[in-house]
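Missing here is one protein chain; the remaining ones are kept as they sit in the complex.
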Amino acid sequence: MNRSIGLAIPFIVAALVASACGGAGTSGGAKPAITIGSTNFSEQLVLGELYGQILEANGYTVTRRFNLGNREIVFPALESGQIDMEVEYLATLLAFVDKTATGSTDPKVTATALQKALMAKGITVLDYAPAVDQNGFVVTKATADRHRLAKLSDLAPVGPQLVLGGPPECPNREFCALGLKNKYGITFKEFKALDAGGPITVQALIGGQIDVGLMFTSDATIAVRGFVLLEDDKQLQLSDNVAPVVRNDYLSKAGDDFRRLVNSIAPKLTTAELTGLNKLVEVDKKDPKDVAREWLKKQGLIQ
Amino acid sequence: MTLLRDVARWFAEPAHYRGTDAVQARLLEHVEVSGLAVLIGVLLALPLGLYLGHTGRLGFVAVNVANIGRAIPSLAAIALAIPVAGTLLGAQNALGFWPTFLAMVPLAIPPILTNTYVAVRGVDRDVTEAARGMGLSEAGILRGIELPLAMPLILAGIRTAAVSVVATATLGAVVAFGGLGRYIVDGLALREYDRLMAGALLVALLAIVVEFTFGALERLSVSPGIRSERRAF
Partner (left out) sequence: MIPGEPLIRWDWIASHLDEYAFRLVEHVQLTVIAVGVGFVIAFALSLLILRMPRTETPITWVTGTLYTIPSLALFVILVPYTGFTILTAEIGLVSYTLLILIRNIVRGIRGVPAEVREAAVGMGYAPREMLWRIELPLALAVIMAGVRLATITTIGLVTVTSLIGQGGFGFLILIGIQRFFTTELIAGAVLSVALAVVADALLVLLQRRLTPWARAA
């Protein structure tokens, strides 16, 4: 066993070096190997699998670098070429890349603005899906009843008594605590850094360590746990449609076949479909790989 | 390096010494959870180690439990401690301090247990036999002879445990604990590398302080009668 490991090591090192150098020449032809990355919440694992598997089913070699961290970590990896592609959300990525840009509730407008902002970075955004996943602010039913909360504006008077929980980057994000302050005038008693709408946030809501938690609107857990999703009445969140972003140097190596395959997913991916996928993974604990494969088959995208 | 300059600036910033995220607050949280975990570790492992060392039983178990204990992935231990803490102490205590503390105790036990066992076993048989011959009780032998002679090595074990716990308690930040790990996890998420380095430096410093303190205690604890050249290893 030691001997085969010893033999494998130089290959692994070589492969890593090759992929770091952009994979030039390691696989010729119009189906170059691709590295797909994802951030660290479970919906990203399914989305990554969707795009990865449709490519694999058509002869591409896909390397998965999932779960690398949050956007602050993963997007630079895309910029530097450590990954070739990831699945993003239009309005949030736009705000991340260009703080001065204005997104809109119209996805077409947002997508155009995003492409403009990504031009300088050598990245292209491909077709977006109807599916939308935005930041949502969630309270337990008990909290909603106690403070009569149904929409985000209701939080303004009681905010200073409440604790907000979310991912560590939340206080700096316009679609998170920063935006709540700027658009709704809500300030909180305290902010607790947890995870990105994951089980730690859920546990903190249940245990009362936080009163308001950030969760994602396509997360099936909200319904399962009986949480109350506060309505975004002032439209803080913009069009966060799901869209893949790909490095231009990869696109120029790949053929039109690549674009066609990737873009075939968008029309079929509605918010309802996405929430359904999330439920299978998060609540029924099915494997993202299997869930993705079943969905692609059902949609007739793979055999 | 500009990073070092940024870190120095981070430490010089007065805002970092105010509020819930203040350096002294995080330092205190970290010391609390580490100290309590080591204390419980000592309370559990020391008597057991003394007993096993004195009677010579189950030595194999003692040493190998230590080895396995070091291999338990702390991240998993902390995550699994969440439902445990929730069940034992209620949902409001399922995150933060309690799961971190619960996961640190199994980390602290092995070095203390092994070192105590080995130290007591290592006491010269002739000495204990002579004491027995003089009419000293088993407990008396343990207390008056074996324990004092074993003390330096026991303290070395506690030192190892304390340093491991201080370094590992940083992972508690992943489950909503504060402590110095907060700077590291938040620093990574926000890509504020000065904050990240500041946190790492503080943990390293705390660990070094612990090392030196226990090192000094070890040297002082060597019985005057047999004081000789002792390395800090």
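Should a chain be cited, it is by its letter among A and B, assigned in written order, with residues numbered from 1 in that chain.
In the analysis below, contacts are C-beta pairs under 8 Å (C-beta built on N, C-alpha and C of every residue); 3 or more make two chains touch, one makes a residue touch a chain.
Please read all numbers here as calculations on a predicted model, not as lab measurements.
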Among A:Asp154, A:Asp195 or A:Asp211, which residue is in contact with the omitted chain in the full complex? A:Asp195
Would you indicate which residue among B:Leu58, B:Leu75 or B:Leu220 is in contact with the undisplayed chain? B:Leu75
Listed in rising order, the chain A residues that touch the chain left out are 1-2, 5, 8-9, 12-13, 16, 20, 40-42, 65, 67-69, 73, 77, 80, 82, 195, 198-200, 202, 224, 281-283, 285, 287
Note that chain B touches the chain not displayed via residues 64, 67-68, 70-77, 79-80, 83, 163, 167-168, 170-171, 174, 181, 184-185, 187-188, 193, 196-197, 199-200, 203-204, 207-208, 211, 233
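Just so it is clear, only the chains that are shown with their structure count from here on.
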In whole angstrom, what separates the CA-based centres of chain A and chain B? 39
Which chain B residues qualify as touching chain A in the complex? 20, 82, 86, 90-96, 173-176, 182, 185-186, 188-191
Contacts from chain A onto chain B in the complex sit at residues 69-70, 72-73, 76, 165, 167-169, 172, 190, 192-194, 200, 203-204, 206-209
